[in-house]
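First the structure, which I've put down as structure tokens, then a few questions once you've had a look.
Only one protein chain is missing; all other protein chains are in place.
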Amino acid sequence: MPLRPKLEARDIARTLAATAAITGLIATAACGSRAGEETVAAESCVDTSGDTVKVGALNSLSGTMSISETTVRDAIYLAVAEINAAGGVQGKEIEIVAEDGASEPTVFAEKAEKLIREDCVAAVFGGWTSASRKAMLPVFEDNDSLLYYPVQYEGLEASPNIFYTGATTNQQIIPALDYLAETGVESLYLVGSDYVFPRTANAIINAYAADHGIEVLGEDYAQLGSVEFSTIVNQVSASGADAVFNTLNGDSNVAFFREYANVGLTPEEMPVMSVSIAEEEVGGIGIENIEGQLAAWNYYQTVESPENAAFVEAFKTEYGDERVTSDPMEAAYNSVYLWAATVEKAGSFAVADIQANADGVSFASPEGTVVINGDNHHVAKTARIGEIRSDGLLYTVWESDGPIEPDPFLEGYDWAAELTVTE
Amino acid sequence: MKFFSTRAGTWTGFAAAALVLFGLAPLVLSGFRLGLLAQFLCYAIVAVGIGLAWGRGGMLTLGQGVFFGMGAYLMAMHLKMADAEFRGGPGAVPDFMELAGIRELPGYWVPFTSPVFTIAAILLLPTGFAVLLGFAVFKRRVKGAYFAILSQALAGAFAILLIGQQTLGGFNGLSRFRYFFGFNLADPVNQQMLYFIAAGALLVVMAVALQLRRSRYGELLVAVRDGEERVRFLGYDAANIKVVAYAAAALFASIAGAIFVPVVGIISPASIGIIPSIMFILGVAIGGRASLAGPVIGALAVAWAQTALSEQFPSAWTYAQGLLFIAVIALLPGGIASVGALARRLPSKPTAVEAAA
Partner (left out) sequence: MDLFVGQLFTGLSTGSILLLAALGLSLTFGQMGVINMAHGEFIMAGCYTAYVTQQVVGDAGVSLLIALPIGFLVGGAMGLVLESLLLRRLYHRPLDTLLVTFGVGLVLQQVARDVFGAPAVNVTVPEPLRGGVDLLGTTVPKTRLFIMALAVVAVAAVTLVLRFTPAGRRIRAVVGNRDLAETAGVSSRRVDAGTFFIGSGLAGVAGVALTLIGSTSPTTGQSYLVDAFLVVVAGGMGRIKGAVVAAVALGTFQAVFETYSTASLAKVGVFVVIVVFLQLRPQGLFTLRTRSLA
């Protein structure tokens, strides 16, 4: 006997009546502006009349990304402490309002809005994954506030409300390819985690390879967090490529390099160029599995300069001798200084004044002088290829002739014309 | 407690809830906090569905993220299309596709230009999927733990599948919505309107759930939960009964997802995988799975606690989450809703709730 869930007619009528009543209530709520009409951005509530100025630090302290993002937060705190010790910005002490992004894009959006609208911060420092940045972007644009984003990323973005202090693709991936081509690599195998950065990076690599006569023998994506690399490594091994370009993220690197070493592949035979492995990650992978492999960044702890010596020493004094410094940390450290320098130049904390005065603002950073590009809000940075040595640190084996101007949409590269439609 | 199960009590409860949601909250909360509440209300709508399927029907739906995600992505696709059309005229591709180098609009996006189609899809697609899956699973009498694990794996597989879809924004998901059915989302007045929609949807969903519970069907559902074989011996097809509750829960989750998108401004696979799906359960368990208001209150309380606590003590919040799960499920299976009954030393129908497990 089939079931007939019998709702009494009376009940249905009552539900509908309730629905109608509620819909009516909603309808009476006033409606705002329609599409296309300009809305006035919410009035900024930033208050700089006192002795302090508030900024936000928004990083993941819980969840999967906390591994990386807590180190960025340490660097932000260090920079703020240094600036305050030197007299603050415009004579005002910087006060940090800290928030946890919890490794979730929605939380980043929520907390960014809280920092802007409830805490009235002058600028926010933080974010790591592209997903978190994409989630925060509308919040910063709609509320006309500022985000300083410290991580290398896939490019193809330029918001007036975001300053990108990490590398874009032409400051990291393209130099890495130039280096490989210089060393005689004629074929590549691409391995990456399945998300936006590796896919965009590999699109760029494919275009570059087609133009430079390099053969791409394979392209594989592993699910984020995957630890099963047997198949991929078998395919890499069977391909006989000259080098591997690795855009894997997080724990996957551990499993990948162990498998790679265990099937007997060596850096001499088939080097791996990684763009997500910095000083922090080497320990977990195990030196014996990764020694001699390559990485592409703008900064290593071993960069020789007085600024870096001071930075590394200050960091170790503050957080302990066993800690290492890495590229994203350094970029976060720079971001605070760049913001402060822009404020000093503009003589104002107002967003419009900072945007107007940002072009050409520079900072003698641990990686060398970095300069803000006023058009796309990225910074000019020196590209460096590093080799992982037995002490777990990365050492520069090649660097670009001076800082490379940021080109997030790769407009200066003919072979990249097919990749994107610029805005 | 007893009062609220009478007819007058129900109406009083609804009226009070409406008064708080429509009258009090907009008065005392800032625009930002109101937006946050709207987000929590979306979780509460999901919770009502879980309360129905799990609390009344005994099906532990660990994969509600799938239906939530379906509703959210369907809505997000429409908002992106509307946005693209507004900026570039008909046939323009959404901005994130331009950046990913996709020039041709994928065919399956085209119908989402139409608001009517989108709303129909939000209401029908997840529900239809739940009906199909429900029949496949329940007809073969896959139940209990098997069903829970399957629905969990479904959430995992769905998230992985979405991450691989570049035409759906991949890992980053879809974000940057400017207009909601022609209304500018940057305008605070329109943001308040969204809150009212969320609040209204919650009340409607609760009213529907109440009717289902009070009808003959509701009796059957509880009967299936407490003794599926016996219901079958009486000549009913238990699978049909379960499918209805499962589909209703899916529909509610889809509606919640659709409202969530304009409120929060982003949907990505991170919000719909295995862990978020289990987190939907937490609020329901704490509030009291078998009652009507319990899941709603629980979901709101958990979301609020997460926001408030994680600001100061990020690591403590993880402990608190874990301990809440342990304490509530092991010691207080009826949730907060059963506290009153316990306090008055009345039996809180332990058999019914425990059998629901």
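Going by the order they are written in, the chains are A and B; count residues from 1 in each one.
In the analysis below, a contact is a pair of C-beta atoms (placed from the backbone, for glycine too) under 8 Å apart; a residue touches a chain by one contact, two chains touch by 3 or more.
Bear in mind that the values here come from a model prediction, so they are computed numbers and not experimental data.
Undergrad: One chain isn't shown here. Among B:Ile45, B:Ala100 or B:Ile163, which residue touches it?
TA: Checking each option in B:Ile45, B:Ala100 or B:Ile163, the one touching the absent chain turns out to be B:Ile163.
Undergrad: Among B:Gly49, B:Gly71 or B:Pro333, which residue is in touch with the absent chain?
TA: The one listed residue touching the chain not shown is B:Pro333.
Undergrad: Out of B:Val46, B:Ala186 or B:Ala285, which residue would touch the omitted chain in the full complex?
TA: Of the candidates B:Val46, B:Ala186 or B:Ala285, B:Ala285 is in touch with the missing chain.
Undergrad: Since one chain has been left out of the picture, which residues of chain B touch it in the full complex?
TA: The missing chain touches chain B at positions 60, 62, 136-137, 140-142, 144-146, 148-150, 152-154, 156-157, 160-161, 163-164, 229, 274, 278, 281, 285, 315, 318-319, 321-326, 329-330, 333, 354, 357.
Undergrad: For chain A, which residues touch the unseen chain?
TA: 64, 66-67, 70, 194, 220-223, 225-228, 230-232, 234-235, 237-238, 251, 254-255, 258-259, 261-264, 280-281, 283-288
Going forward, only the chains that are shown with their structure count from here on.
Undergrad: Taking each chain's centre as the mean position of its Cα atoms, how many Å separate chain A from chain B?
TA: Those two chain centres are 31 Å apart.
Undergrad: Within the complex, which stretch of chain B touches chain A?
TA: 14, 18, 22, 30-32, 35-36, 39, 82, 86, 95, 98-101, 103, 160, 163-164, 166, 170-173, 175-179, 182-184, 186-190, 192-193, 196-197, 200, 203-204, 207-208, 211-212, 214-217, 220, 235-237, 240-241, 244, 264-266, 268, 270-271, 307, 310-311, 314-315, 317-318
Undergrad: Mind listing the chain A positions that touch chain B in their complex?
TA: Against chain B, the touching part of chain A is residues 1-3, 5-8, 11-12, 14-15, 18-19, 22-23, 25-26, 29-37, 39, 41-42, 61-62, 66, 99-100, 102-106, 109-110, 113-114, 117-118, 129-131, 134-135, 137-139, 142, 156-157, 194-196, 199-200, 203, 221, 223-224, 418-421, 423.
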